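The complex appears here without one of its protein chains, the remainder shown in place.
For clarity, chains are labelled A and B in written order, and residue numbers in each chain start from 1.
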Amino acid sequence: MAVTTSQNAIPMDKLWQEPERAADDPALVIDVGGFEGPLDLLLHLARNQKVDLARISVLALAEQYLQFVESARRVRIELAADYLVMAAWLAYLKSKLLIPQQARGDDGPSGEEMAATLAFRLKRLEAMREAATRLVNRNRLGRDVFARGAPEHIPHRVQSAYDASLYDLLSAYANLRQRGAVTQVTIEKRKVWSLADARNLLTRMLGEIADWTALQHYLLPYLPPEDRITATASAFAASLELVREGKLEMRQDGAFQPIYLRKGQPLGTTKPVLQAVAGDVD
Amino acid sequence: MTPDEDNDQPMLEADEGETEPMSLIEVERIAEALVFASAEPVPEAFLSERLPRGTDVGAVMRRLMEAYAPRGVNLIRTGDRWAFRTAADLSFVIRKDENEAKKLSRAALEVLAIIAYHQPVTRAEIEEIRGVQTSKGTLDVLMEAGWVRFRGRRRTPGRPVTLGTTVEFLDHFGLEELRDLPGLDELKGAGLLSGRIPPGFAIPIPQNVDDLAEDEDPITQLDLEELGLLTPGGEADE
Partner (left out) sequence: MTPDEDNDQPMLEADEGETEPMSLIEVERIAEALVFASAEPVPEAFLSERLPRGTDVGAVMRRLMEAYAPRGVNLIRTGDRWAFRTAADLSFVIRKDENEAKKLSRAALEVLAIIAYHQPVTRAEIEEIRGVQTSKGTLDVLMEAGWVRFRGRRRTPGRPVTLGTTVEFLDHFGLEELRDLPGLDELKGAGLLSGRIPPGFAIPIPQNVDDLAEDEDPITQLDLEELGLLTPGGEADE
């Protein structure tokens, strides 16, 4: 992982021990492997701003993240698709923050609102981390606190003479079915974005695409040239599928214009629309 | 500490089979024996079945709890169950190296915390909070440890499975109930447990974590928000 410099401010359980990450160093050594996804990386970058997450400069944060991705590309580190999608979103956010609010009509949340959403998500993730630390440092059974070592009975309100948990049942079933299926499996290494990959990413992004977002437009620059076509094709196909399911809406203002995506609106509010879908996704 | 056996305690109605009424002290001794003899927490219902009809089990247990409070072994309540456990402050003497509790990966711990604080929660919601897919086996580890379980399915399109914690989770982390999760109130107050609404966009709706039945209720406003079916942008009129 990244260069370690700073010291632990908070005493942490050893479960949490891991190399400290420093990002304020311009010659940052990049290893995404140590991060639990793009949000984790963002949170780390945000912490380095040393302010309350509510008052964080999202613009600065977006820039740092984009720089990070940029330098990763320079040293030819392959970034997982998650990181690229986040980069695309942040690039979009950045453009929204930089360009003054125009008469955008029904364009939904402003850059500021999107920034607030991001800050909220970072804050929530951090809160969950802290909660996890507090939880794991409690007096735990079998470590700090002990049960009767020589129990004399097991209290059960037995309705059945047999015992099994739902977990037992499900894992038995899953193993069994897996056993039957495994013979037909061929493992292939893919260099393409499968439809499933794209769908997965898009679905996950749905939570973040509150408003019309030209995601692909922003995503493309972050893809290695050889991946662009496959990624675009799968993302487009997957988005059509999501539109059909009402989970996504698409809009394109004209041929060769960026394709805008947004989350499907709740039933009854608007009907899923598919506007001006052109075949040319560039 | 040592109660007199032939004291003048009030008598309880005897169970039908019994011929003599049982003294409170006797009732306490039985409850104590039942719980002490077990390594697992003993459900209060189990005690009720075995104590004379009409016994106020809660009161009996509270008295026992007080009696044991200063001792090296304490009576504790976890969920609706009672257990004897060594006193937490004696950890340093009894702690066994080979007995080190199962180590959890950072990811597993994070997922566990999210499930504990946000339950009932779907896998998609966990991913939304962490911003990353839960790797295969992370949930498996938590289920195998017996801390996490499938709770039910949410009555929303797709009927996603909801996850929650178990009584073993409470026992392992020394919690009497979910309400005792560290920092729960602050998190609730900060709106960090109620969907993805950014502060200032909407008033966070506090989630009643203890209401286990809520899980299977018809769709609520809360569910919709959690699922992202109501966009924060939708309430932009604030």
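Of note:
Keep this in mind: a contact is a pair of C-beta atoms (placed from the backbone, for glycine too) under 8 Å apart; a residue touches a chain by one contact, two chains touch by 3 or more.
Bear in mind that the values here come from a model prediction, so they are computed numbers and not experimental data.
In the complete complex, the residue from B:R62, B:K103 or B:R159 that touches the missing chain is B:R159. Note on the undisplayed chain: of the listed residues B:R53, B:R71, B:K103 or B:R179, the one touching it is B:R71.
Against the chain not shown here, chain A presents residues 146-150, 152-154, 156, 158-166, 168-178, 180-182, 184-187. Annotation for chain B: contacts to the undisplayed chain at residues 1-5, 28-34, 36-37, 50, 69-74, 84, 86-90, 93-94, 123, 134, 136-141, 143, 149-150, 152-153, 159-161, 216.
Everything below uses one rule, namely that only the chains that are shown with their structure count from here on.
Chain centres here are Cα means. That of chain A falls 30 Å from that of chain B.
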